[in-house]
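One protein chain omitted, others in place.
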Amino acid sequence: MIPFYVLAVLLIASAVFTVTQKSPVYSVVGLLANFLVLAALYFTLNAEFLGIIQIVVYSGAILMLFVFVIALLSSGIGPFAEGPNRMPRVAIPAIVTTAIAFGFLAFGISHVPLGVPVPHATTIGPVGNANVFGSVGDFGVALFTVQLLPFEVTAFILMVAVIGVVLLAGDAAPQRTHGSHPKSRLKSADREPIVKAGR
Amino acid sequence: MNALLLACWLLPLAGAIVIWAFGPQLRRGAGPLGSAVVFASLACAGSLFSQASNETGVGETLVTWIPGYTFGLRLDALSLLWTLIITGVGGLIHVYSIGYMWSDRAFARFFAYLNFFVFSMLTLVLSDNVVGLLVGWGLVGLASYFLIGFWFYKPTAVAAARKAFVINVVGDIGIMFAIFALFASTGSIAYADIFAKAGTLPVGVLIAVCLGLFVGAAAKSAQVPLHTWLPDAMEGPTPVSALIHAATMVTAGVYLIARFAPLYNLSPTAQSIVAIVGGITMLTGAVLGIAQWDIKRILAYSTMSQIGYMIMGVGVGAYQAGVLHFFTHAFFKAQLFLGAGIIIHALNDEQDVRKMGGLYRRMPFAFWAMLLGTLAIIGFPFFSGSYSKDAVIYGTLERGHGILYVAGILTAGITAFYMFRMIFVVFFGPERDDVPDVALAIPEAAHVAHAEDHDAAHAPEWLMRLPVAILMVPTVAAGWLSIGGNTSPWYRYFGTLFGTSENVNAPPLPIPELASQFIVYAVVTVGVVIAYLRYGTPAALRGSVERLRAEALAMPVALERAFWFDDAIAFAIVRPAQALGAFIGRVLDPHVIDAAVRDIAWLAGALGLVARALQNGLVRTYAFTIAIGAACFIAYFAFVGIAGR
Partner (left out) sequence: MSVELTNYVTLSAVMFFIGVAGVIVRRNPLIVLMAIELMFNAANLALVAFSRAWVNNAGHIFVFLVVTVAAAEAAIGLAIVVAVFRRAKNVDLDEVAGMHG
């Protein structure tokens, strides 16, 4: 019980820290803390495999991606340039809206019978046993038998994402490629003076 | 055998398409080509004569429309007669047109239209069902429209073409409703099925169908009060007047009623209406023929009058007589029109008889042609017209229509008068083409420049004379087929095609047929004599300029305005329609319909402006909008979802 509230406070604090930082690098640090606290919460909920995944995939892979992108965009042109804020007064309405929405949700939660006690990890059984809920063995058996289709779908999603990323970021600077399509380049070069002459 | 029938029907269409498509390449070749296909069609029809003139005729199914409903052709005695006239007289008029239209710029277009007309007319008469009939009916109207408006740079010609088309559409609608009623009550569109079930039709339906068909016949055949387009249709080239507005198309109404004889026979009421309208038309046309100065309008009113005879004949049930009058009329009226065309052509498109005069010396051939045609039309003994006209007139008496009988005789006398008036004025007396218009009381507007498109070239004269010369033979002799009454070749040719009319109440005839003929001859002679005394005596001929001027100035208004038919139609239909159009155009359209469209467009624009403000391109706005939407969903489920449990 005590661990839950400690973790909850840490979780909310790190989340608020994440979205309030001016520099994205600080946000990444806050997010890292958030993910680690979440992993700890998973462990208390008998989801040991997911806890590991949370640390490895989120903290290890996705956050590293963020860091790399920050490093990439910051190089050469200094700190992130921000233009004028075109929605300067959105903060208060946004927070009010989210607060109201949270209020509705809380109202809803309080009116459904969710008062199920959630016991701690130790009350189920020895960790690591294939027959024990939440263990790696238990998870793996489910993933490769009953839930095989979602597993394959995840593979497909990842493949699509890889292709999309390559397409989006891979060759996005045509002005620096030379000689790939000379004819089309010639045409566009011919076209431009006409447009300018028309002005 | 069916190949011949198909060829007979489709050759003119092929000719029309070829001439239309290759007109510039064909040049003058369009005329011989157009004539050749019509004569080929005539040959096909002629070779089918013996097969077609038997009881059932020759038939062929072309298309199965819906299973059980087929379109086909049928060549029986009646349609064979029409086919022969259309292609025979039509072919001669094609040849004549080569000469008449020689110097016209649109030479090929003219022949394409003529061939198209022949095809349309063949569609009308060869169809074995009412729908095909209506298609042909509409197509001949279209061809007539094209040809009346052939000189489309003349505003009067365009107006005349439009008028003819519109009035004919009135008739088309009548036929259409008759077809609807027939289909609804017999379940078929084929003549054979309809006539087989004719006896089972209720009387009301029968009368409605007969009158609906007669509306079509009246519009196409220029019966009162739908006749006003025919005199105006003389704006077309003269060969067109001869072929379409005298010999063939305008007699389609006669064909229609003769074709539906099995229905009319069952409905004496409808028969009487048809006969009475025919009689009124006959008399009206003849009276108006007296008052005309345009040679083609004289012939147009005489056409109207003669078609009145035919309609009266088939209306009383004397089908053989009415159709015989169509047969002879086709020849002598074509003859008259073609003769008039020779005169008009020689006088550089002068059509006013007051400007003619003394043409006997200049154009003896035209004189003899016109004289023969005139003798035929007035029913001079032994000329073709006398046989057919006497048969119609006596037919009315045989079937108990005494008033129509008297009207028929009277009309014969009037016909003799105005036709000989034309002969005397045109061919005798001094030549008046140098007399100024004012001296003859000719209004200035009467002259319209016709000769714009003419160049100096002239066709060989025989091209126009040969068809007229050929037509002289049937003009004189066509009536001889009916010598011998009910045993004549003419009556045997039709056999029992028309059935018998129930209207024969066989009263004791007051006078025998021979005596009736002599009465007609006497009245005709009186008409000729009056015409002679008024226009033909040496004294009258010497003072013809003053006489004609005086007559033109003293013309009764009723005759000048053609009994106010056009004015009545304008008052009763055209002006209300124009007023309605003006109301719709000035009030309804701009202030209701357009306004609604404008307001809807404005509303769309206004909504667009509102919606555009939301689409500001800022991702955060979209996110906010989604958040608000999500909040609404949460609210819904938090309250409604839980409350519903």
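A and B label the chains in the order they appear, each numbered from 1.
By definition in this document, contacts are C-beta pairs under 8 Å (C-beta built on N, C-alpha and C of every residue); 3 or more make two chains touch, one makes a residue touch a chain.
Note that the coordinates shown come from a computational prediction; the quantities given were computed from them, not determined experimentally.
K.L.:
On chain A, what residues meet the omitted chain?
P.N.:
Per the touch rule, chain A residues meeting the hidden chain are 1, 4, 8, 11-12, 15-16, 18-19, 21, 24, 27-28, 31, 34-35, 38, 41-42, 45-47, 49-50, 53-54, 57-58, 61-62, 65-66, 69-70, 72-73, 77, 80-87, 90-91, 94-95, 98-99, 101-102, 105-106, 109-110, 114-118, 124, 133-134, 138-139, 142-143, 147, 150-151, 153-154, 157-158, 160-162, 164-165, 168-169, 172-173.
K.L.:
Mind pulling the chain B residues that touch the left-out chain?
P.N.:
Counting over the whole complex, chain B touches the hidden chain at residues 611-620, 623-624, 627, 630.
Here is the rule we go by: only the chains that are shown with their structure count from here on.
K.L.:
Centre to centre, by mean C-alpha position, how many angstrom separate chain A and chain B?
P.N.:
87
K.L.:
Over in the complex, which chain A residues touch chain B? Could you list them?
P.N.:
Those residues of chain A that touch chain B are 86-87, 90, 93-94, 97-98, 100-101, 104-105, 107-108, 111-112.
K.L.:
Using the touch definition from the top, list the residues of chain B that touch chain A in their complex.
P.N.:
By the definition above, chain B touches chain A via 618, 620-621, 624, 627-628, 630-631, 634-635, 637-639, 641-642.
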